[in-house]
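Down below is the structure, laid out as structure tokens.
Only a single protein chain was left out; the remaining protein chains are all shown in position.
A and B label the chains in the order they appear, each numbered from 1.
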Amino acid sequence: MLAITIAIFIPFMAALFVPFIYKRVRSRNIGWFVMSVPLVLFIYLASLIPAVAGGKTYIHTIKWIDSAGINFTTYLDGLSMIFGLLITGVGSLVILYSIYYLSEREALGRFYVYLLMFMGSMLGVIFSDNLMVLYVFWELTSISSFLLIAFWYHRKKSRYGAQKSMLITVSGGVGMLAGFIMLYTMTGSYSVREIIGTIGQYTNESLFLPAMLLVLLGAFTKSAQFPFHIWLPDAMEAPTPVSAYLHSATMVKAGIYLVARFTPVFGGEAVWFYTVTGVGIFTLFWGSVNAVRQTDLKALLAYSTISQLGLIMSLFGLGSAALNEGYSADSVIYTQATFAALFHLINHSTFKGALFMVVGIVDHQVGTRDIRRLGGLMSLMPVTFTIAVIGSFSMAGLPPFNGFLSKEMFFESVLIIRNLDIFAMGPVWGSLIPVVAWLASVLTFVYSMIIVFQTFLGKHQPDRLDRKAIEAPVGMLIAPLILALFVVGIFFFPNVVGNYLLRPAMTAVYPPFEGAEGLVPHIAAWHGFNAPIIMTIGVIVVGALLYTYLRYWRGIYSLAPMRWNLDSMYNGLLTQTEKASSFLTRTYMTGYLRDYLVYIFVFFILTVGGGLLWTGGFSIDLSNDAPITISEYIIIFVMMGASIAIIFAKSRITAILLNGVLGYSIAILFVVFRAPDLALTQIIVETVTTALFLLCFYFLPEWSKEKTTRSLKVFKGIIAISVGTVVTVLALVVQGNKMFESISVYFENAYELAGGKNIVNTILGDFRAFDTMLEVVVLFIAGIGVFTLIKLKAGKGDEDVED
Amino acid sequence: METIITILVGVLVTVAVYLLLSKSLVRVILGTAILSHAVHLLLMTMGGLKKGAVPLLGENAESYTDALPQALILTAIVISFAVTSFLLVLAYRTYKETGSDNLATLRGFKDE
Partner (left out) sequence: MKINDVILQTVTKIVVFIILTFGVELFLSGHYNPGGGFIGGLVLSSAFVLLYLVFDIETVHKGIPFDFKKVAAFGVLLAVGTGLGSVLFGASFLTQTASHFNLPVFGATELSTVMLFEAGVALTVVGVVVTIILSISEDV
């Protein structure tokens, strides 16, 4: 359906208009225009939910580079529907929130342009069926995210965070591109749907495993999985609406999307299962461990996001086990994990988005996010407090919030996997996963409590806050309130989400299981007193104890293994690379024109001359030479003499006149060679050039004798003679060996084809008019260049403005 | 004819390369001018010399000289004129700003 293709481009189009509208409406009201874009798209996508839930998919192809298999194909199925709704829905709320969050003094136009660009690229990622198009949009999200993180570019930390996120995600993206190309080499298609259909026969190819790992690299870097998670905390330098949007609900989920999309391709392989599950579980654990020790609320949320992304990732890993054997009544049980992953994906976006907005409100109202300075805000900001409780408790996995449901399903999935015997999973490893998952959940509980209790309860410290704490304006509260409503609403009506959103998505992830019994389980808040509920109770008890005695065991974090971190490795690597590359560059980029020319000439001599020697292609055939007259000999020898004399010319006037001799002699040769147009042109150009040289000499110093050593002169001479010889030999070889018929005969029909009798002129004006047109443009550019070089004089002493 | 013209091209290229490797900016520009002369002659030679009549259909000749290199050269002459003049002005402006036309001293800033 074309509408989906258009939907990708609507945000980009709107971004084009923003600067113009912002010129007229220089206030926060610009946000309303921007907000209408995702809102309209959200309503449109929502209107398609019933059809998609009924199993319909929408495909639309615009032919682009058909011969290379690259077409602009958009594909809307259950999986992309979930992401599309998140991007547009959370997008609308974030923009609504930003209208009140950002000060009118900020460059709002720029902000919304970036945000819309990001939205469009995100939609492009999830709707593209063609891998190359997907890759382009994937990198566009990295770039627009870079711009958004560096929105306050005057801050050093913003620039650092932006660069870090860009370097990590883009390098992952390039790896992913390599993976895509490998997939293409194997399957001969860039279309995900076609690859899913045919991948079965390629699983034993040698490229299969590298392709899988490279695609995972892209997904892991984007979704901040260990050890690539280090960019996410630094990306928190972005304005809070951006963090809420990009770094909780959408961009970091692009990696999750990729894993989900490629589960039918690679899932069922042991490597995929272990890598995705292992990395996910470890990220879940590592993120929660680090979140507890943060004192900045936003950093805490960053680590909690890392942890939650790990959770979702591990669930996809666990779920892929179902594809190993294909459809059977036994294997369908493993799909539960994927179901939980998709469900938690939605839940996480709601509660984490709300939490980010809460933190933004606190920061906005009192001027700090440091939990050591916060406390006792409950009575002062009751609405914010309520939202914070809903969000945090949902994250901790408590009822009656949606996080409880997906957390229960998560526990169930990790317990089921113990029974798995297909990937040679022993009882030790099988039991390790639930244990680590449970530990991480305890820590999740702890940091969720930190957010609520240390910010809103405890002692109020007004003297340590920048501003007096009062409740936020209503406009800022609407967006988090809506998200909080979803958090509660999904808990009470989970099966609406299950049936309308998750069912088609499950079909997309598990094509062989379409319509299978048990693929879409019934979600129930209470399902008996079983293992998951015991685990949850354990989480609450142990978590509460750990939170109460937090200050006694916090000392663990100062132990040596915890200090060792990946950030310093990244920084070290960056500085070392910079140093090494600048050292390397300095060795050959001397800033001296002669050196560069020597590189070029030496390379020319070695490759062309060497190539001639290597292939032994010296077959010179002089038999076709035209006869030559005495007068022509004279001209040629005059030219040789004149050119050599230029080198030894004492004054520049002599040199220019000698150059003139060359030019006019060539004009005569052109007459001899039956090229009247050239002869005329050459004469006039030579005249004007000589005049120009003389004019410039009026201003330039007399050329001094080159003070060079004898050895340098010899060196220059050797290079010059070698180049001259190679050119001559090459030209003679070419003349002696005509491999193709000349195409020039075609142009001799000039009168029939172009209505002209001067063949040269018809080539210029008709056959190759495009060249001539561009040549005119080049000429014009040179003219403007000359004019500006002379007329424009920049003020002296323009200081470098970089701080 | 072709052979001797090709040798002439070689000589011109040698001179041009030698001038390009000079310190003085003006010599370098002169080098580029001579190099373009050489290339024009080379193009001409590639199409074969003195074979057939002037490429004007009004001549009613049996065969015509290859017109394609001529069209290429015509374009090249004009472009090389534009480039030469641009370079000349660049040299002139450089001299005005820095007081030097010696490439050895025009190396930009130390810390770049």
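What we mean here is this: a contact is a pair of C-beta atoms (placed from the backbone, for glycine too) under 8 Å apart; a residue touches a chain by one contact, two chains touch by 3 or more.
Since the structure is predicted, the reported quantities are computational estimates derived from the model, not experimental observations.
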{"item": "Identified contact with the non-displayed chain, of A:194, A:595, A:625 or A:766", "value": "A:766"}
{"item": "Among B:17, B:49, B:68 or B:82, the residue in touch with the chain that has been omitted", "value": "B:82"}
{"item": "Interface with the undisplayed chain - residues on chain A", "value": "676-677, 680-681, 684-685, 687-688, 691-692, 695-696, 754-758, 760-762, 764-766, 769-770, 772-773, 776-777, 779-780, 782-784, 786-787, 790-791"}
{"item": "Touching residues on chain B - with respect to the absent chain", "value": "56, 58, 74, 78, 82, 85, 88-89, 92"}
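We adopt the following convention: only the chains that are shown with their structure count from here on.
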{"item": "Separation of mean Cα positions, chain B and chain A [Å, integer]", "value": "44"}
{"item": "Partner chain B, residues of chain A touching it in the complex", "value": "590-594, 597-598, 601, 622, 624-628, 632-633, 636, 639-640, 643-644, 646-647, 652, 655-656, 659, 662-663, 666, 669-670, 672-678, 681-682, 685, 688-689, 692-693, 696-697, 699-701, 703-704, 706, 708, 716-717, 719-721, 723-725, 727-728, 731-732, 734-735, 742-744, 747-748, 750-751, 757-760, 763-764, 768, 771-772, 775, 778-779, 782-783, 785-786, 789-790"}
{"item": "Of chain B, residues touching chain A in the complex", "value": "1-15, 17-24, 26-28, 30, 33-34, 37-38, 40-42, 44-58, 64-68, 70-71, 73-75, 77-79, 81-86, 88-93, 95-96, 101, 103-104, 107-108, 112"}
